[in-house]
Every structure is written in C-alpha cells, then in structure tokens.
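Quick one: the structure is below, and I'll ask about it shortly.
The complex appears here minus one protein chain, its other protein chains still in place.
Coming up: chain A.
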Amino acid sequence: MTTLEARRRPTLSGGIDGVFRIALRTAGFLVLGLMVTVGGFLLFRGLTAFAAAGPAFLTTQTWEPDSRNFGIAAVLVGTLLIASVALVVAFPIALGMALYISEYAPRWFKRFLTSAIDLMAAVPSVVYGLFGATMLQWNGLDVPRWLSIQFGWIPFLDVPEADPDNPLSPLNVYTASSFWAGLVVGFMIMPFICSVMRESFTQAPPGEREGAYALGSTRWGMIRSVVLPFGRSGMIGGTMLGLGRALGETIAVAMIISPIFVIQPHILGAGANSVSALIAQQWGAASPFGLSALMAAGLALFTLTLIVNFAASAVIARSRSGQGSDA
C-alpha cells in the first residue's frame, strides 16, 4: 500500500453495461444508416434516367419518359408555387394561433387549444384531401373568381381561360388549381409552424414582459416589443420547417389538382402539378425506365426538402441557444 493514493479515474462500468452501450450504439447506427441510405438508393436507381436525360432533366417540362423526353421543370415550379401559397396561408394563421395561445388564452383554454392544434397535425392527409377536393374548392369558388376579376392585372392572379362576362361559362376553370392545393396544404402545415412558434413565444422572458407592462405598454405593445423579437428565429425556423413539409405533401395535392405538364404560372387557374403528386399518379403505369425517371424526380424532391429542413433546424437550434438575456 502506498501512502499516496493514486487519483481515481472515473471509468465506464463494464460487463453488462458495456453490452448495453454497444446495443445502444447499434440502434443509433441502424437509424443513421437507414436515413442516410434513403438518398443513396434513390440516386442509384435514378442514375439510368439521369444518364439518359442529362442536364435537360432540369429544363424539360414534359413527362414522357418512354420516349426519352422528360424533365422536372414544370413539376418543380408547380411544387414551389403550391408551397408558396401554402406558406402565405399558413404563416399568418400560425402566427395568430401561436400568439393567441401564448398571450391571450386562459389557462384551461390553452391546454384545449394546444391539443386541438396537435390533433390538426394528426389528421391524415387523405382527409384533408377529401375536404379540399370535394368540398372546399366547390364551396369557395367565388373567392378565386373574385380575386382573378379584381386583381387580374397582377400576372399570376390572372385566369386566361375564364370568361367572367358570360354567366353560363363553366366555373371549373377556378378549381383544381395551385391555389386550392396550396390552401389545403397550408391548413396541413399550419399546426407544425404554430407549435414551433408557440414554443419560442412562451420562452420570452417574463421579466421583460412585465417591464414592458410597467412602462405602460398595451398588450399589443408588449407583444411587439418583447414577444415577437424574442420569437423571431423561432418564427423563421418554424416557417421553414413548414416549407419542408409543404414541398413533400403528396396525397392531398394529388387529390385536388388536375395534372398538367407545362409551367402554369396562373395559380388561380385549373391545372397544377408537384413532384410528389407526379410520382403518386405516374407510379402505377410506369415502365422500368419510367420508374427510374420517377426515382430521379424523387431524389430532386428529397434534396430540396433536406436542404430546407437542415436550414430550419439550424435556425431553430440557434434560437434555443440564444436565451438568457433576462438579467
């Protein structure tokens, strides 16, 4: 026995705990492997199509893979159009709901509203699609008609096929459009944006809230000067997260739109398309080369959503670490 005891170093416990840690690590590897190989497999399967199409894949609008004439220009633009309509719809509603829940609602109501928003996120997309395809776009036909008549001078709100002076003209030129698809997708992504915003709003420091009140500000003044600046990166991150979801939404879009393969800039007019809806609709009848082309389109969508999602989680992570100014 030495007089000077050696400093004890904390070691990881061995035996069964070592096995446990190995099992944990294996699970982590499995999940990581699964998630990483998703992109790899799509690339592998889509290579044939990529090789056949070349750079024209990004600029061609038609989709006729069996005559080697296909590209994602039209569907990609359609995806972006639908996603932007969805964001325009979802952002104000999500902001309003998040502010209401965090600032206005009484305590018991707060819990109810939070559950309702979560339920909205859990409602299957096919139900939203049903609602949009058979109900909303027929019931609310006047909204796009009014918009296109009054604001038709704005290029993308124009509906060239419509004839507003003829009362007997068919009204279905205003259905199956990017507008309705985007509206329904906006409903669907609203809960996700809202919950991120609500979380960042409730984290606004109470000291500064009460400081604002003590200086005599109204509730709106307090929200504008304390809550919104504090929740800004949560707002941005949540919106980008919503954008990622809007880009990938499939079934609801496929149920509402009538697919076309030209770039359709008139969001109120019939005819729209998106990458995921293209895959869902072309899947059943595709030849082996068509499958490869669809895989390539899927890879493009996957890359797009992945970039948006990573950016979103980076923004949200920064918003969480930037706390602690409440002295």
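Basically, contacts are C-beta pairs under 8 Å (C-beta built on N, C-alpha and C of every residue); 3 or more make two chains touch, one makes a residue touch a chain; residues count from 1.
To be clear about the criterion, contacts and distances are computed from a predicted model.
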item	value
Candidate names "Phosphate transport system permease protein PstA", "SPW_0924 family protein", "Sporulation protein" or "Alkylphosphonate utilization protein PhnI"; UniProt protein name, chain not shown	"Phosphate transport system permease protein PstA"
Hidden partner chain, residues of chain A it touches	12-13, 15-17, 19-21, 23-25, 27-28, 30-32, 34-38, 41-42, 44-45, 92-93, 96-97, 99-100, 104-105, 113, 115-116, 118-120, 122-131, 133-136, 139-143, 146, 187, 190, 213, 215-221, 223, 241, 244-245, 247-251, 254-255, 276, 279-280, 283, 294-295, 298, 301-302, 305-306, 309-310, 313
